[in-house]
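Complex shown without one protein chain; remaining protein chains in place.
A, B and C label the chains in the order they appear, each numbered from 1.
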Amino acid sequence: MAAGSTFGKNFRVTTFGESHGAALGCVIDGCPAGLPLSADDIIPYMKRRKPGQSEFTTKRNEDDEPEILSGVFEGRTTGTPIAIMIRNKDQHSKDYSEIASYYRPGHADYTFDEKFGFRDYRGGGRSSGRETAARVAAGAVAAKLLSELDISVHAYTRSIGPVEISGYDAGESNDLYMPEHEAYMKASEYIRELMEKKDSAGGVIECVASGVPAGIGDPVFDKLSACLAHAVMSIGAVKGFEIGDGFESAKRTGLENNDVFVSENGHVKKRTNHSGGILGGISDGSDIVFRCAVKPTASIAATQQTVNKDGDNIEISIRGRHDPVIVPRAVVVVEAMAAVTIADAILSDSCDRLEALRGR
Amino acid sequence: MAAGSTFGKNFRVTTFGESHGAALGCVIDGCPAGLPLSADDIIPYMKRRKPGQSEFTTKRNEDDEPEILSGVFEGRTTGTPIAIMIRNKDQHSKDYSEIASYYRPGHADYTFDEKFGFRDYRGGGRSSGRETAARVAAGAVAAKLLSELDISVHAYTRSIGPVEISGYDAGESNDLYMPEHEAYMKASEYIRELMEKKDSAGGVIECVASGVPAGIGDPVFDKLSACLAHAVMSIGAVKGFEIGDGFESAKRTGLENNDVFVSENGHVKKRTNHSGGILGGISDGSDIVFRCAVKPTASIAATQQTVNKDGDNIEISIRGRHDPVIVPRAVVVVEAMAAVTIADAILSDSCDRLEALRGR
Amino acid sequence: MAAGSTFGKNFRVTTFGESHGAALGCVIDGCPAGLPLSADDIIPYMKRRKPGQSEFTTKRNEDDEPEILSGVFEGRTTGTPIAIMIRNKDQHSKDYSEIASYYRPGHADYTFDEKFGFRDYRGGGRSSGRETAARVAAGAVAAKLLSELDISVHAYTRSIGPVEISGYDAGESNDLYMPEHEAYMKASEYIRELMEKKDSAGGVIECVASGVPAGIGDPVFDKLSACLAHAVMSIGAVKGFEIGDGFESAKRTGLENNDVFVSENGHVKKRTNHSGGILGGISDGSDIVFRCAVKPTASIAATQQTVNKDGDNIEISIRGRHDPVIVPRAVVVVEAMAAVTIADAILSDSCDRLEALRGR
Partner (left out) sequence: MAAGSTFGKNFRVTTFGESHGAALGCVIDGCPAGLPLSADDIIPYMKRRKPGQSEFTTKRNEDDEPEILSGVFEGRTTGTPIAIMIRNKDQHSKDYSEIASYYRPGHADYTFDEKFGFRDYRGGGRSSGRETAARVAAGAVAAKLLSELDISVHAYTRSIGPVEISGYDAGESNDLYMPEHEAYMKASEYIRELMEKKDSAGGVIECVASGVPAGIGDPVFDKLSACLAHAVMSIGAVKGFEIGDGFESAKRTGLENNDVFVSENGHVKKRTNHSGGILGGISDGSDIVFRCAVKPTASIAATQQTVNKDGDNIEISIRGRHDPVIVPRAVVVVEAMAAVTIADAILSDSCDRLEALRGR
């Protein structure tokens, strides 16, 4: 049984679709009624993960057009499932026919075969990065819902390979989504060098959610931090997740790491935010801050050794159109998954207290 | 709604209980029938998280005696829910009465109050580390099930504060569960220094699961790596998770990071294991290797600033019995959550192929 | 995988326990914080399903004492899981040893063996009617929650065998929970006759929930009527369920069956209630009314043919203490499951509209 295509308990996102099938998309069940929504809310998100926009992304032309099939009437959500479909258009299935016969290193070809007995090998099928298009569409809806509650979610590139930003320049805009000009220039040069070597790069994405009120998230298994980890680690190529100071906090002492509470004008605040906005799995009113590690693109043109389906040791060089670094395109995917997770936690939070229930 | 006390889809663990209530425990639903099981399988796990065993753990005496209430008949599981209860015994509720009035930095006091309107403040209530006793009991059952399938899960301390092991010495046994003698000695000294300062330490725990066959895990949201992240990040004090090379892989290139497949005697193997045993969310037959970051103990005796429930800025010094580092006691908790997650993934995997279904 | 011991999505009830194991009980996850609760709220419900209270119930003495293990602090629920345990006391395991060797007609002995390979045969194990004690405990908590929202749930015996009430006399109180004296007298006589023949009776239980506001329930798969059917049909021995006019409505015409809406003082009302309080799966503000069919007790002392585990055709006469009719004791179980289902639907309903979410 492989029924793992639904995420969330109350804002539930189910995705479907393969890289080269007829279409991919999502069904969102549980979105409250009355939210203004149209394709125009989704298209800007789709464009951010669209390839072909810079020298660092594949030249594939996936001009993804999301079609809302249900759940919206007269410009507002009805409370019933919102289905969004994206037709697959630019399918060069022939490019991929060769990979049917062998297992690409760093890819899921082998594990899919072991699990299912065979696989849709065209472009990676269900394990393709293209699967994230459906996540982004769902994330756009979640972000719209959050924006109505004055919550924003924003992700950006923190590092590419060894190049890390040292600050955050809100005015900086570039095709790596890296908010510091100097780091951007260095990272660009780093990627270009790898492209010449037919190699690829990875990086770290950081995400900040602002405006989440204190009290969101569940205390035990469904800590908000654990659900965010689940959501973000479920993105292909993500190999690590940390909230607040994360792995750095493991090196600190309690005195250094504890965030002091202070009372300001009758409101409880934290002087620092080592916790990343979550204490005991529940939001503490500070910004929620997390990072994730994205591995270097597995599809590279350099020669690699591997095994074919007959069990022979062979050498391959992966052709086709691949991103030398997927971090810039993954930024919006991370943002989307964070938005879905926070929307779900907020909807799940509405009956924590008897008095809230009484007041309805 | 805070119904986040159940983990897993097919091997489902529900926990209950507060630090100073009558009892805590778990209900395991979905464990296959026929598994030999008794309290003797659980007690060794409970002992590993028991305090009072070294100079580095609280002197509380929680001699946890798990009682199996249901689901076992004539020494074997019956396929019905296995309830395990652990009575709370050594309750010094008076020690904690003071904390009812203020918010301890680094703790969930404030966020619980924001979420629920009030809280069981005795020993942290549901947010206490004591909650993990129920996880360990469930993990012992999962580990027993996995052992019948020749799968082992083993966790240990990789670092304490800045002190990291540089290798793995299987013969080394110590109260920090740190498998290298030199690192153990340094880490002990490091903790002692912090204890003198009434401060605390954090660290990193590593976990290895061996024997998991290729093909386990779901391709999209419920990737095995994502479920492990969810499980481990749901442990209080865990702030980061990484699988395989994790954050290091973000700095590597594709050529460095891809694991080459090789054919050995008709079997597909990987020459390296940067992936940590999971590709595309599905186990690849190699060891599953992950790490998590544990923050320094939030309860420290050093003076800290904070806010009380009246909104006054105050100074506190947390009394009572607290671990200067919780890493050693958390090792078995990480192992337990990993065992539960892998058991769940294996049970969920049984109907991936039509032919498997036919053969039953 | 047999992980079907949890009911509900937001008010989640997990039960455990066998007839003759150490204990049975439940864990309720998702109950809002702040609900006044103690064992005194639960005991009256337990007493209603207690045997030994009339000539028509088994003489077993199960004085069930529910112990709240967690989730309640200073007399109020904390929002964390409420575990309730009931120790098994009056266990005559020897009485049941014989049934280990054969399959009782009308019981789950055979199907458990087919499913699990073996079974806890003592008193029926998990398939015993005793399993419902845990449901009643959970139902008492749900009913307490509903009472705070001015919702009441009330069940009673509508018929025993061929004897059906023709009205409802609120003043009538008897050990069959049959709210009409004449029907009660006839039903008593009917049961006595069957007891002499070592035979047993069935009946129909009716349940009415008052005060449920309009708008509760989900439109498609989780219609409130469908969830009630699931809940009630999951009680052992229940073989049928109908809402409103149920099977009678299948014989009516549209004009006869449609409930006319009328406006009274600005409120929308229905002139009749053929729908049983639910339209399109969502509560319509009228009383929710449903009935269920309870089969005659399968355990009878009369001689029956069956098969033993060696495959021999044999004759048996079931000894031990059994109810000649379980309907009276099942009344509170039906009420409990209805309360749990409605509580769950109400908690799931809190985020249907964006404006509700904004207002929190």
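By definition in this document, a contact is a pair of C-beta atoms (placed from the backbone, for glycine too) under 8 Å apart; a residue touches a chain by one contact, two chains touch by 3 or more.
These figures come from a predicted structure and were not determined experimentally.
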item	value
Touch with the omitted chain, as defined above, among C:87, C:230 or C:321	C:230
Residue, one of A:49, A:115, A:135 or A:251, that touches the chain absent here	A:115
Full-complex contact with the absent chain, from C:155, C:298 or C:334	C:298
Residue in contact with the excluded chain [from A:191, A:212 or A:347]	A:347
Of A:51, A:106 or A:125, the residue in touch with the unshown chain	A:125
Touch residues of subunit A, complete complex, unshown partner	1-6, 9-12, 14-18, 21-25, 27, 29-30, 32-34, 67-73, 76, 78-83, 85, 115-120, 122, 125-126, 347, 350
Interface with the undisplayed chain - residues on subunit C	1-7, 9-10, 15, 103, 105-108, 110-112, 114-117, 126-127, 131, 159, 161-162, 194, 197, 199-204, 213-223, 225-227, 229-231, 233-234, 236, 239-263, 266, 268, 275-276, 278-285, 293-300, 302, 304-307, 311-313, 348-353, 355
Absent chain, residues of subunit B that touch it	9-10, 30, 32-35, 77, 79-80, 145, 148-149, 219-220, 346-348, 350-358, 360
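One rule holds in what follows: only the chains that are shown with their structure count from here on.
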item	value
CA centroid of subunit B to CA centroid of subunit C, Å	38
Distance from subunit B to subunit A - Cα centre to Cα centre, in angstrom	25
Mean-CA-position distance for subunit C and subunit A (Å)	45
Of all residues in subunit C, the ones touching two or more other chains	9-10, 30, 32-34, 79-80, 347, 350
